[in-house]
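My questions will all concern the structure given below.
All protein chains but one are shown in place.
Chain naming follows the written order as A and B, and within any one chain the residues start at number 1.
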Amino acid sequence: MTMLSWRRLRALCIKETYQILRDPSSGIMAFILPMLLLVIFGYGINLDATSMRLGLCNESTGQPAAAFAAHLTGTPYFEIQAGTRPQLDALLADGTIRGYVLLASDFSRLVQNGPDPAPIQIVTDGTEPNIATFLAAFIHNTWAIWNESQARAQGLALAPGTDIQARYWYNPAAISRHYLIPGSITIIMTVIGAMLTSLVVAREWERGTMEALLSSPVTRAELLLSKLLPYFVLGMISMGIVAASAVFFMNVPFHGSIPALLLVTSLFLLSMLGLGLLISSAMRNQFDSAQTTLNIAFLPAVMLSGAFFVIDSMPAPIRAITYLLPPRYLVSSLQTIFLAGDIWTILLPNTLFLAGTSILFLLLTVRATRRRLDG
Amino acid sequence: MIWLYRISALIRKELQILLADRQSRQLVIIPVILQIIIFPLAVTLDVKNTTLAILNEDSGQVSHELSARFAAASAFTTIIHLTGAAQIQQVMDNQDAIAVVWFAQDFSAKAEHGLPGSMQIILDGRRSNSSQIAATYVQDIVNTYFMQAQQTQGQAPQTQLVIHNRYNPNLDYQWFILPSLIALILTVSALILTALSVAREREQGTLEQLLVSPLTPEMIMIGKAVAVLVVGMFQASVIIAAAVFVYKVPLAGSLALIYASAVLYFLALVGIGFLISAVCATQQQAFLGAFAFMMPAILLSGIASPIENMPQWMQTMTWINPVRHFMFIVKSIFLKDASIGFVITHSLPLVLTGAITLSLAVYRYRKRFG
Partner (left out) sequence: MQAVAMEHVSKHFSGMTQPALNALSGTICSGIITGIAGPDGAGKTTMLRIMAGLLVPDTGTMTVLGHNPVTDSALLRHRIGYMPQKFGLYEDLSVLENLTLHADLRDVRGMARDKRFAELLSFTALAPFTSRLAGKLSGGMKQKLGLACALLGTPELLLLDEPGVGVDPISRRELWKMVQDLAGQGIAVVWSTSYLDEAEACHSVLLLSQGSLLFAGPPHDLTQRLAGRSQHVRGVTGRLRQSLTVMLRQPEVCDGTIQGRNLRIILKDATIRPDLAVLDSAGSPSWATVTPRFEDAFIDLLGGGPGGESALAQAMPMRTAQNKPLIVAENLTKMFGTFAATDNVSFAVRQGEIFGLLGPNGAGKSTTFKMMCGLLQPSSGKAEVLGIDLRRSPAQARQHLGYMAQKFSLYGKLTVRQNLHFFSGAYGLFGSRQRQAVDNMIHAFHLDPVLGSRTDDLSLGYKQRIALACATMHEPDILFLDEPTSGVDPITRREFWNHINAMVEKGVTIMVTTHFMDEAEYCDRIGLVYQGRLIALAPPDDLKSQTATQEIPDPTMEDAFIELIYQQAHI
């Protein structure tokens, strides 16, 4: 008795391939979805604000207020909308502006005569914390430049400042579009690896074909491999499509090597396939498998992978959870491979963890895969 | 009035199926609880608990004082002191630190002479958003230091910035994510449940049994919609309760308005769910179809990144995205106490989507089964 017959395995893989090719939904997942993701991440997800809608209320009549207002209006970061305080409050409330700058009626007087510094009040829309942070930072910069020019114009000694030069390594223009790569590859591989396979296996249980397979000489290894291999190939093809189009059409740099890319993505895909098979052998029906993979596989891949949200900033228990999740390691590896190169001090631990999770999930799957109908 | 009894029988049946066994009941509540626990804690773009590396070639007072201030900031829990420029590469490559601050040799000397000293911040572009935020923290600390220095020298600044974050004074991310979570959960459960429940009835043959009965396609749809609405509203209520009582997010607006707009949103989702199931033959297709709609809709709803940062054509496209509208509405009601007029205005796209998708779905089902 052999554990593995290539003939049987090949036959099962061919069967699976026909089924993939004949169901339009798997094709959509493997080929259309990657394209859709590229467009979404390429254009839709962008944290680099280029221009922000800012209100300006100048209640002061003097020259300094007018000058600051003019300076603000002149900067390219803002689309300035002037108005009275109630008007701007209303605009802020309905989300038309992200914040406003208020120069109160005593602003010019305070600038000219002191004694206290004149307040430049900034009101931001706290419902979008990220935008509010950026808005405040932009105004801060604008204000600093204005201060300098004011000082120079008045012939005052330059305030002792610093010449801060910010340099972005690996991504000199600091384009957040590089979410493109880790985000889309993680999503694609989760969808194909966990969601599609769990549905497919659950369907075999529902339709009674699993019973026919189990009564044939198929071994457990063949059964598992026949589900792993075709979807592995499908997942890798989709990954290739995403990576290639990102590099060639979206001009994402690729500093690493293709073997490194293949290594981390295939390990990740294996763990997702293991997870999908595990879920479907526990659920045995499509309705429940679908919902479970969505919650166990997909949402963590988006929320806790570090592709979108900063893992470091999460509280310690949640951070601890992310160490158990394969997406974290994939995202970190992909960020490095694409933007920095094959830095093995980062890739090696990630690879080891990915290998560990995939072995873990696959072992659990082997354990959960029954050669019988009951326990 | 007999149709009321028929519909109530349908609703009851749908709910019984949704809650039939332990596995199904768990699927209604466990994901919600998990998401309530994890999302508000996980979803933050703020920078905390990170490591900053400092390469100080300057032995002066100013850089020393600044380094101490960096170490005291909550954003940087760990400080790595580098001894030479050669180490920068390694620290950055290994992502040991989010940024490296590099004081030039003459930094303190220049600063003491009223000249701008040279300081470099090297940021990890692989994590451009968080490193950008980290950079603003560094800048803030530096600016504050010099401003204070100026003040001690008797040079009062002419102006100062006073920042007030309205609706969310501390820019707490949880205040942002919890109202959004209501939209998120409603989207997932409403779409998946409606799309799959029709496909499941078709696969199992029960749809035929319904269609030979006096039930009309409209009644069947209403039955499903109401059942899913009940489940969805229950889930939404759990989140609202958790937001207010556990996370202490102040509920500024009216609860009734939230529920009212949720119902409108829900109708749009159900319409889309029915349309998806109308074109799908199997549960697998229905699920993947719902997913293929849901994922872009959620990613482009404003939760992942602001709509206004998108190119104009895409901003225009998001007008048809009901998730975007509802997320905006529910956040506005929750945090800004949005008025009824505001809610009505912004609900119009939802009503429109609901009306179009539901009538299309009714049309399709009538044509097929009427």
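Just so we're on the same page, a residue touches a chain if its C-beta (ideal position, glycine included) is under 8 Å from a C-beta of that chain, and two chains touch if they have at least 3 such contacts.
For clarity, every value in this text was computed on a predicted model and none was experimentally measured.
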Item to check | Which residue of A:L214, A:V247, A:L262 or A:I321 touches the chain not shown here | outcome: A:L214
Next on the checklist: Please identify which residue in A:S5, A:Q121 or A:N295 touches the non-displayed chain.
Outcome noted: A:S5
Item to check | Omitted-chain contact residue, chosen from B:T194, B:T216 or B:Q235 | outcome: B:T216
Next on the checklist: Please identify which residue in B:R6, B:K48, B:H64 or B:R364 touches the non-displayed chain.
Outcome noted: B:R6
Next on the checklist: Just checking the interface: what residues of chain B touch the absent partner chain?
Outcome noted: 2-3, 5-6, 8-10, 12-13, 16-17, 20-21, 24, 204-206, 208-216, 369-370
Checklist outcome for this item: Contacts from chain A to the absent chain lie at residues 1, 5, 7-8, 10-12, 14-15, 18-19, 22-23, 207-209, 211-219, 371-374
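To be clear about the criterion, only the chains that are shown with their structure count from here on.
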Checklist entry - Could you state the distance in Å from the CA-based centre of chain A to that of chain B? => result 12
Checklist entry - Touching chain B in the complex: which residues of chain A? => result 23-26, 28-29, 32-33, 36-37, 40-41, 43-50, 52-53, 64, 68, 92-95, 98, 110-111, 114-133, 136-137, 139-140, 143-144, 147, 150, 157-172, 174-176, 178, 187, 191, 195-196, 199-200, 203, 283, 286-288, 290-292, 294-295, 299, 303-304, 308-310, 312-315, 317-318, 321, 332, 335-336, 339-340, 343, 345-346
Item to check | In the complex with chain A, residue positions of chain B that touch it | outcome: 23-24, 27, 30-31, 34-35, 38-39, 41-50, 90, 92-95, 98, 107, 111-133, 135-136, 138-140, 142-143, 146, 149-150, 155-169, 171-173, 175-176, 188, 192, 196, 200, 280, 282-285, 287-289, 291-292, 295-296, 299-300, 304-306, 308-311, 314, 328, 331-332, 335-336, 338, 342
